[in-house]
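So the structure is just underneath, and the comments pick up after that.
Left out: one protein chain. Kept in place: all the others.
Our next item is chain A:
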Amino acid sequence: MTDKTQTAGAEPLKIAILAMGGQGGGVLADWLVDLAERAGWYAQSTSVPGVAQRTGATIYYVELFPPPWSMAQPPVLAQMPTPGDVDVVISAELMEAGRAILRGIVTPDRTTLLTSVHRSYAISEKSHPANGIVDAAQVIAAGNDTAKHFYAADLQRIAESCGSVISASLFGALAATAVLPFAREQFEQTIRLGNVGVHSSLAAFDAGWNEIRSARMQQDTKTASARFPALPEKAGTADGQKLLDNLRSRFPVALQPVILAGLRHLLDFQDADYAHAYLNRIEKILALDNGAGGQPRGWTLTWQFARYLATAMAYDDVIKVADLKIRDSRMQRISREVRLDQGQMLEVADYMHPRFEEVCGTMPERLGRWIEHSFLRNWTATLFRKGRHLRTSRLGGYLLLYALASRRSKRTATLRHAQEMQSIDDWTKKIEAALETDYEFAVTVTQSRRLVKGYSDTHARSSGRFSQLMKAAEALDGRTDAATQYKTLYEAALNDVKGERLQAALAAMPAL
């Protein structure tokens, strides 16, 4: 081989694989090397394992040089991707594709970007006390902007459905993009000769291939709107029909879907009377909303109120937990989630840790209040110190929960119910007062109910913050900047784990 033929312009193919530890990025790199070497190419791969292997993000880099070449003077290949000089970027998770774009290794003149669109949430997203999930659509848009060819599909789901891992479906998808000059058979042969999980890997390969070839790719992520149900022609039962008729006759069409969702939520929680009470409460707000010129605003206030009132009225008490845990639909869902096969059996143990307060809450109001402050609190303290594993799939555990769930018919007489209704009344009053000041202010006061959630300690913490906000709302009444000030506080509370942000925000408003 002479220098002339060597410099005739052959270029290596440059491939970067972005993956997280444990995703099989190394397997994919090995397959690429093997595929190329069998075809007579000169292949080099490198990686930077180390701590990145432990759930961190890492890059595998492969360069493939076409024949002819000789061992006497082999190609000199680079050990890391260079921005502007990468042909193929494979990403095993959507945010990693975003990271590749940020690194500049995806360029419009030459880079084929293949990514799985599934999300593996980062710890910063997961640990957010409300919703910290980032906007995936931005990465898809950036992929469309920066790549020469952009392929995006849920290759994780595809691999799982084949009982395989994402490296196999990515390999199939890569073959389908035809960006590498190797035939499908050569790709598949590589998997076969690898001799590990061949059957399921080939199935995932095929599924990945088909996903790209059938152009069913997901170019956009789903939007959160349109989640509310449409109204049915007829309700399932006579009492249900009454509620439906009420809904139709008493509320504007724009509000009906959200109220329907609320009605269903409350029927599931309690009963028809309770659902009617829900409608009555909304109607009052709707009247005020109309008076405040809510119609051109699409009754935003009532819409938000209907939404948060439903979740407030269906508060999380012990009865509800028991009620949800004893349903047959629940066991079916768990069976699906753990992929129970025929011939296998399922047992379920529930982790419960009710506190003394929760138990008192299920008692009739006056009795509960008395016991809560009685000597029994100390006497029974040891009973509530530890959590319990309740075998819900066994008779004893099931019957206990069944008995608790049966308290549902007496729920409206319990101490907890009285406490929750008091809280809802207070909140409603604050909304009404806020509306006199400013429409936007009233909407935010309504929305801040989102803060109240959880059980036990979580509930105590979140309710504490909510009542601080309620106090602030009162102090802000009548001020022209009430809406923006309150919003600042609300957002601080919403994004706060330890309560420090809210305290800082409160301190920053000396008028309060």
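FYI, a contact is a pair of C-beta atoms (placed from the backbone, for glycine too) under 8 Å apart; a residue touches a chain by one contact, two chains touch by 3 or more; residues count from 1.
FYI, contacts and distances are computed from a predicted model.
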| item | value |
| --- | --- |
| Which of "protein-glutamate methylesterase", "ABC transporter", "Alkylation response protein AidB-like acyl-CoA dehydrogenase" or "Putative indolepyruvate ferredoxin oxidoreductase subunit IorA" matches, in UniProt, the chain that is not displayed | "Putative indolepyruvate ferredoxin oxidoreductase subunit IorA" |
| Residue among A:A235, A:A475 or A:M509 that touches the chain left out of view | A:A235 |
